[in-house]
Structure formats: structure tokens, C-alpha cells
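Below: one structure, written as C-alpha cells.
What you see is the complex with one protein chain gone and the rest in place.
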Amino acid sequence: MAAKEQPIDKYSRELDAEVRHAVHDNSAAGTDKRREILWGDYPAPDALRHVAGQLKQHVVENLDRYLEQAEDSLRKRGVQVHWAADGEAANRAVLDILRARGAKRLVKAKSMVSEETELADYLAKNGVDCLETDLGEFIVQVDGDHPSHIVKPIIHKNRRQIARTFEREGLGDYNDDPEVITRRARVYLRKKYFEADAGLTGANFVVADSGRIVLVTNEGNSRFCLAPTPVHIAMVGIEKLVPRDADLPLMLNLLARSATGQRLTVYTEFISGRRAAEQPDGPEEMHVIFLDNGRSEVLASDCRSILRCIRCGACLNVCPVYRQASGHAYRSVYPGPVGAVLSPLLAGKRFPELADLPKASSLCGACNEVCPVDIPIPDLLLRLRDRAKREGIASPGTPPMGLWASMATSPGLWRAALGAGKAMDLIPKSWIPVGAFQAWHASRDLPPWGGGRFRRWLKRRRAEQAATKEPS
Amino acid sequence: MHLNERPPPASRNVKLMATCLCDAYFDDVAAATVEVLEHLGCTIDFPERQTCCGQPAFNAGDWESSRKVVRHMVEVFEGEDPVVVPSGSCAAMVFHGALLEFEKEPDLGAIQALAHRTWEFSDFIVNGLGVTAWPGRFPAKVAFHRSCHTRGTPSGEASLKLLRSIDGLELTPFGEGEQCCGFGGTFSVTFPNISKGMGELKLEHIAASGAEVLVSGDMGCLMHLGGMAARREQTPRILHLAQLLRDALRAGVAREAPSTAAR
Partner (left out) sequence: MSGDREKIFQAVREALAPLKERAPRPDYDPGLVSTVKAGEDLRKRFAERWRAVNGVLVDSPAALKAWLLEHGHRRGYCDPVLMEAVGKRLGPEIDVLDTFERARPDDYAFGITRASHAVAETGTVVLEDRTTSARLAALAPWVHVSVFPAGALLPDLQAAAARLGDDPNVIWVTGPSKTADVEGILIEGVHGPGVEVVLLLDDAAFPS
């Protein structure tokens, strides 16, 4: 039985109950907040999601044109544009920029692409100190852990665990008051911003026609990464484009509401180049590194609509499987429904290693229902299941369908089986050597077999109806 | 295909797709479907050669096997008459899933034709036949589980419209109502732990609502929830919407009979 377990189901089974409850409650609260703020302000918010989805699909299908335009616009603003085909190239590009300035200390705002490229580890190996400054990411980094949610990286940790980490790292005596934890991080990181030689951010959007990157945060760490530091590096996936500034209100509005239930995040930053001439603080140079890292392969697949994703995390919050299993169950940078599609695709040749992720869904469709860019996630999960089957990748516990298909295409055989199924009720359940049956029966009863009864009932009814009609 | 904008059915001659679950386990649900539709003046044709909609293999990722079954279904249900299915997920398999797996197949057109005239039971009654209120009586607190395959379709609202109109019936909302029950077809056996966790949560919310009856339009969800509920101390009575409509009808007739006589 154990060898036949799906990895995500196993992870959920072994997950600490406290963690599961924390993940569930926090996710459910996020889903409620999103619904209140979206439906409270708009009579038909689904119309907004549909337009935003069309807009991003348009960008995805015209990526060649928009990338060229973005590069051109950014350069005109004095931004240095770099290209990285894979994670290693992106990391090397960062290192080259830092070395050219003799930079040894990097402060970093939240960026999912840098998680993809494992930038911090790479820089550490090359003598550069790379410090996460988002509170959650900072805690994850000092714990040697990984984020488990796109927007809420430490949703899997409670305050007591964090307090123990801070005590261990010399950030003060044990104190699990979230306010004290936050103040201590503030004091510690503040010093680091002023000591840093460069700041690294991601980008939530890159506007193709105006050549600016857009960052949304609540904590203010990305602003601090770009205030006392002389160099700004932004690492961006090639799919992050929007056509015009005028498209931003729609996207920002949906992003904040979907991610955290806010009308707008606390800080929305529009950055295009080095600091203004009159400004004493801020970088003297700005670099944008566009990263492919498997995205062009996704673009070539029939799952390209996943590239619309704006990383709001709403699909994680609403997902019943994520709520039971937590983010680490997905064994990749992007967890939850979006991750179940994106991670196996970005894995390229290592697709078989993550081919179980698309299976971890009841296909309930809640993810699509909340997606601000209307990605048909269940359809994409199904396409990947089909792909895995065609590539002959084994899937633990999945009942074989060949025999069933033969029966379901032979009406005579089907009717015979309807009659024979009764035998299942007559023998002890534990005798039935079918994995799927045992998995079912472990937590649920099967109703008594009623094969053929409806067909007989209908015949009797027809006969009775005919009998009552005939005399007249 | 926009289910919200489709024209009414070509006729009241209905082809019943009973679903494999009703064929094997839940004969009374299929029977209730027949009784309810006949009450509405429909004639029911049950093609004897029907088997399954192809969904189990489709969801399991075995599209090749699934397409074989879908082709058989298309052949069995050929014609112009509306096809009615007392299951949200089997209906969605016909008008959504099958289209996805036949995207690049030469016989996509035949699938589309079937998709266009296939209706989920409550959608057919409310939006197909224009029935917006249900006669009869059902005095009970009822929790309605909107099964997931009705997302983005008119079925959830249609079911609620009928339920709200029934004399004596009190709908009880429950927590996390938008969440899946954990069935998901083969998901329930390939991810037994997560499926069970989801089901328990659903049953707890429903129990907390004080509902006496749990109703849904999908026997997949109800087989799973019912199978789990059978091992709990307190369980609601579990009914498919068709059964509830039929029972309401019977109760209404029984109650109205004396007054008719008095008149």
C-alpha cells in the first residue's frame, strides 16, 4: 500500500495537524477577504477577470513583439537589459553586475524567479552575501527552509517556531509576540540596507510601451532595497509584460484584491531607470534581467495560458487540496494549483519527477473561479495527466482504465457486469484485492449494489403505463 | 459553449442518460428523474445500450480509453432530442470535458452536436422548460451542496431556485460552501487521505448548520459523503435533487387531496 501512495497524499497524511490547521484557516480567511472586497466594490467582478485574462493571453501570444518593445523602452530610459536563457545564466548575470561594482552585499526583496534560480545559494558560493528582506522570506532564509506559499511564505510556521528561530540566531530572548518579532526584524534589517552594495527585486509587471517595472509590496522592503543602495537589479520572467500604463489599474486592482484582499497594496512602485538628478538617494544604475528558464517551452505547449499568471496566490488559498497538504507537498517553487501546472512544465526534461502534481486535484475548479486572469487550471491539469499517460509515466494508485473502457463500449458486457456486481456485497470487503476498492473502503461505506434495478423498474413502469392506456 | 445563452430544447422527448452510478447503485435517483420529467410532460427514452460518459478515464488521464467510451456514448445518444443527465459532472463531461479531449480529433463535430443538446437535470427543468417554481411540500431543513462541476454553469442557481420555491423547505447555508466535498472521481481513491479530510470538513460544516437533509445534483459527491456519513453518529438524510422534487410532489398531492375532496 505504502509504495502505491501518491507523494502529495502521503505528505498530507504525515503533516503535523497544527500546520494543517494553520494553513487551512489562513487560506480560508484569505478566500473570504478576497470575495468581500471584490464583490463589495463591483457588481460583476467576473467581467474584470475575463478582460484581464484576455489581455494577458494577448501578451502571451505576442510575446516576441512585446519583449522587443520592452527592451527598447527600457534602454531608452537608461536601463541595462540582460537576457538569461536559464537559471544559471541569470545568476551569473547578477554576479557579473555585482563584481563589476566590487559589490559584496546584496539586499533582496521578494522574487519568485530568484527562488527558481536558487540565487541566494549561488551568490553565497561566490562570496556574495545575499539577504532576504521580506519578513517571511527572511525567516525562511535564517531557518534554511523554503517558502510554502507564493504570497505568504511562512504560512506553515507559527509564532512559537519563529520566536525560537530568533532566539537561536541571537535576535533577542524568546518572545513570540508578532509585534516584537516584526520590530526585531526591522532593527536588524535596517542596518543591513545601509551596509548593502546593491538591491535586487523581482517585478510584478513590466510595461512594454513605457519601459517601467512595477513592484507591489506591503512591508516597504523593496523601497528600502532601492534607497541607500547604488545598484538596482530586477530579475524578471519573460511573461511579466503588460502592453501599456493604462492596463495597470485593471491588473493592480485584481492583483491586490486576489492576493491579500486589499484594494491596493501599500506600496506600488513604478521604476524606470536610475534615480532622478535632484534625488540624493537611490541607485545610480538599473539592470533588468529577463529570464526564460523553461518559459518558452511552456509557450510552445498547449498549456501556454498558465503564463498569464500574475502570482496572486488566490488559487492556493481556495484550493481544498492545498489546504490539506500545504505548499511544501508540491516539492517545487510554485505550489498549489498554479504550481501543479507550472512546476512540471518548467521542469523540462525532469517532467516525470513532478508528473504527480497535476493528479493532486479533485478538479473542483475553484482555482479557475478565483483566478484574476481566468486561467482554466483544471483543463491544464487534465492535459498534463494525458501527457503523463502518453509518456508512460506510472501514477501510483490510479486504477487502470483499459478494462473499464472495454466494458463501457460493449453494452452486453456492461449489462452482465451490472448483474454480477451483486457478488461484491456478499463477500467480506477485505477479500476484494483491488487497491481502489480498499482505498475507498478505508474511510467510506459503499452503498448496496443495485445494478440493473433501474432498468427493470423502467420496464415495469412502461408495461404499467401501457396497460392503463390500452383500455381507452 | 455558453450554457447561459442556449436556446430551449428542440422537444420534450428526452433521452435519459442515467449515469453509471445510478445504473449500478442509485436506481431510485434515476427512477425519480423519470417521474419528475414525466410530471413535466416529457416522454422519456432510455437507450438500453448506454454505459458511461467516459469521465473516469478522462480524469485519470487516460484520454485514449476515454475517447473510446465517448464515441460509444455519441452513437447511443444520436438524434435531435435533448439528452438529460441527473449529474452535474457527467453533464459537464459531455459539454466540456469531451470537447477538450477531442480538440484535435476528426470527429469533434459529432461531440459538439451532442454537447449542444445535453442538459444537466436542474438546468433542463428551469432554463430548458422554463419551470421556476416547484409544487408540493418538503418540510425540512435542507443543506444544498453545489457540486463542483456546476461552477460556471446555470445549474447551481437553477437548483436553488427550485429548492427555494418548495413549501416548507428551509435552506440552511453552511461554512466553506464553495469547497469541494473531496470526491473527484478517481481522486477519491488515488488521494484517499486528502479526499477524506475534505469530506470530513464538509460533513462537519453541514452538521453544524443543523440541516436534516443533504441534497445535491451529483451522485458522485453524495456517494462519497454518504459513505463517510454512514460511519458517523449523526448524519443527515441524503437525497439527490430529483428524489427531493419527487418526494415534495408526492407529499403535496397527499396533503392537497382532502381539500380537493372538500371542494
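As written, the chain order gives the labels A and B, with residue 1 at the start of each chain.
The definition used in the following text is that a residue touches a chain if its C-beta (ideal position, glycine included) is under 8 Å from a C-beta of that chain, and two chains touch if they have at least 3 such contacts.
Bear in mind that the values here come from a model prediction, so they are computed numbers and not experimental data.
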Report summary line: Contact partners of the omitted chain among those displayed are A
Report task. Check each of A:E61, A:D145 or A:D197 against the chain that is not shown and name the one that touches it. Result -> A:E61
Report summary line: Out of A:L135, A:I150, A:V370 or A:A439, only one touches the absent chain, namely A:L135
**Report entry** Residue among A:G144, A:G170, A:P280 or A:P428 touching the omitted chain
**Finding:** A:P280
**Report entry** Contact with the hidden chain (one of A:T31, A:T117, A:Q141 or A:T260)
**Finding:** A:T260
Query raised in the report: When the complex is taken as a whole, what residues of chain A touch the one chain not shown?
Result: 22, 25-26, 29, 41-42, 47-48, 51, 54-55, 57-58, 60-64, 67-68, 77, 82-85, 89, 93, 133-136, 139, 152-154, 158-159, 162, 178-179, 181-183, 185-186, 189-190, 193-194, 210, 212, 218-221, 223-224, 226-228, 238, 243, 245-250, 252-253, 260, 262-276, 278-282, 290, 292, 296-297, 299-300, 304
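The definition used in the following text is that only the chains that are shown with their structure count from here on.
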Requested in this report: Please compute the C-alpha centroid of chain A, do the same for chain B, then give the distance between them in whole Å.
Outcome: 32
Report summary line: In the complex, the residues of chain A that touch chain B are 6, 8-10, 12-13, 20, 28, 31, 318, 320-321, 324-325, 358-366, 368-369, 379, 382-383, 385-386, 388-390, 395-399, 401-402, 404-405, 407-409, 411, 414, 418, 421, 435-437, 439-440, 442-455, 457-458, 461
Report summary line: Touching chain A in the complex, chain B uses residues 18, 20, 22-27, 30-31, 34, 46, 48-52, 54, 56-66, 68-69, 71-72, 76, 97, 100-101, 148-149, 151-152, 176, 178-180, 182-199, 201, 223-224, 226-228, 230-231
